[in-house]
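A single protein chain has been removed from this complex, and every other one stays in its place.
The chains carry the letters A and B, assigned in the order they are written, with residues numbered from 1 in each.
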Amino acid sequence: MAHQLVTANRLVDGEVVYLTHSGAWSERLQDAAIDDDQTRQAQLLALGEAAERTLAVVEAYLMPVELRDGKVSPVTQRERIRALGPTIRVDLGKQAAAGA
Amino acid sequence: MVLIRSDGARAYDPWTALADEVPVPPSGDIVVTLERWQAQREELAEHPGRLGLRLRAEQLAEAVGGDIASFSLIALEFPKFSDGRPYSTARLLRERYGFTGELRAVGHVLQDQFLFMERCGFDAFQVEDEETAGAWARSIEEIGVFYQPAGDARHPVGRLRHGAARSSLVG
Partner (left out) sequence: MYRYDEFDQALVDQRVTQFRGQVARRLTGEVAENEFKPLRLMNGLYLQLHAYMLRVAIPYGTLDARQMRALAAIARRYDRGYGHFTTRQNLQYNWIKLEETPDLLADLAEVQMHAIQTSGNCIRNVTADHYAGVAADEVEDPRIYSEIVRQWSTLHPEFSFLPRKFKIAVTGAARDRAAIAVHDIGLRLRRNLKGEIGFEVMVGGGLGRTPVIGKTIREFLPRAHLLSYLEAILRVYNQLGRRDNIYKARLKILVNQTGAPAFAEMVEREWQTIKDGALALPREEIERIKAYFAGPAYETIAEPVAAFDARLLSDDAFALWVKTNVARHKVPGYAIVNISLKATNETPGDASAAQMDAIADLAERYSHGEIRVTHEQNLVLPYVRKADAAALWEGLRAHGLATPNIGLISDIIACPGLDYCNLANARSIPVAQRVSRRFADLRRQHEIGDIKVKISGCINACGHHHVGHIGLLGVDKKGEEFYQITLGGSADENAAIGKILGPAFSYDEVVDALEEVVSTYLTLREADETFNASVARLGLQPFKERLYGAH
């Protein structure tokens, strides 16, 4: 069973965010709540969709990830780019903030 | 459901929607579907009360244009606010076929479309809630410049521009 997490965009500024265990949204992929159980994944998604109604975020969805040595990695190129920033401007996006 | 007119005022709705399978009542203002009208034209024409017609978005003005004299009300349905067909139907009913009765927007009618609808000839709007109804005045007043002629009486900019030029010549 694949690991998934819930991601969305923050309503006010479009920033990519990840749903954490506490129900808060973090800008950092590594803070995300990850689960490999389908039922709990559905619960996470429901939390994400509830957050759409409380105006925190838009377009919440489940996203598959890999876990390696405790580090979370996106599986697709698209999610890698969402998590980091544009590949051709490493001075922009999350990758820049992280000092990557 | 709240019905408002094009002055934003709440209106009482005397009309009854007549489902296709329900027999025509002896009196009263009834709204029928296009299918019903086409099937029972003679009987409905005899109806002592007023007749209204409700069109779905895919039922275009051409289908009823010749019959508008029979109707005091035509309701055009917006199945989704994004379905823009009723705007054309409305304009054609007003401007091509000369419909002078109540032209009512029903279905998914949002405050952000009021001005477009009114400009196309709608003069009654059935909305979901009081909140939407209350937004009428603001929505209608929000934009005061109109670049193109439509079904309404508002002067498009062209008229104002050339009018102004003429009056400055006269003055």
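Miscellaneous remarks
Note that in this section a contact is a pair of C-beta atoms (placed from the backbone, for glycine too) under 8 Å apart; a residue touches a chain by one contact, two chains touch by 3 or more.
What you see is a predicted model; the values in this text were computed from it and never measured.
Which of B:L3, B:L115 or B:A133 touches the hidden chain is settled by the complete complex: it is B:L115. Summary of contacts with the chain left out: across B:W15, B:Y87 or B:W136, the touching residue is B:Y87.
Interface residues of chain B with the unshown chain, by the touch rule above, are 57, 60, 81-85, 87-89, 91, 96, 110, 112-113, 115-117, 119-120, 131, 138, 142-150, 156-158, 160-162. Where chain A meets the omitted chain, the residues involved are 9, 11-16, 52-55, 58-59, 75-78, 81-82, 85-89, 92-93.
Please note the rule applied: only the chains that are shown with their structure count from here on.
Mean C-alpha positions place chain A and chain B at a centre distance of 46 Å.
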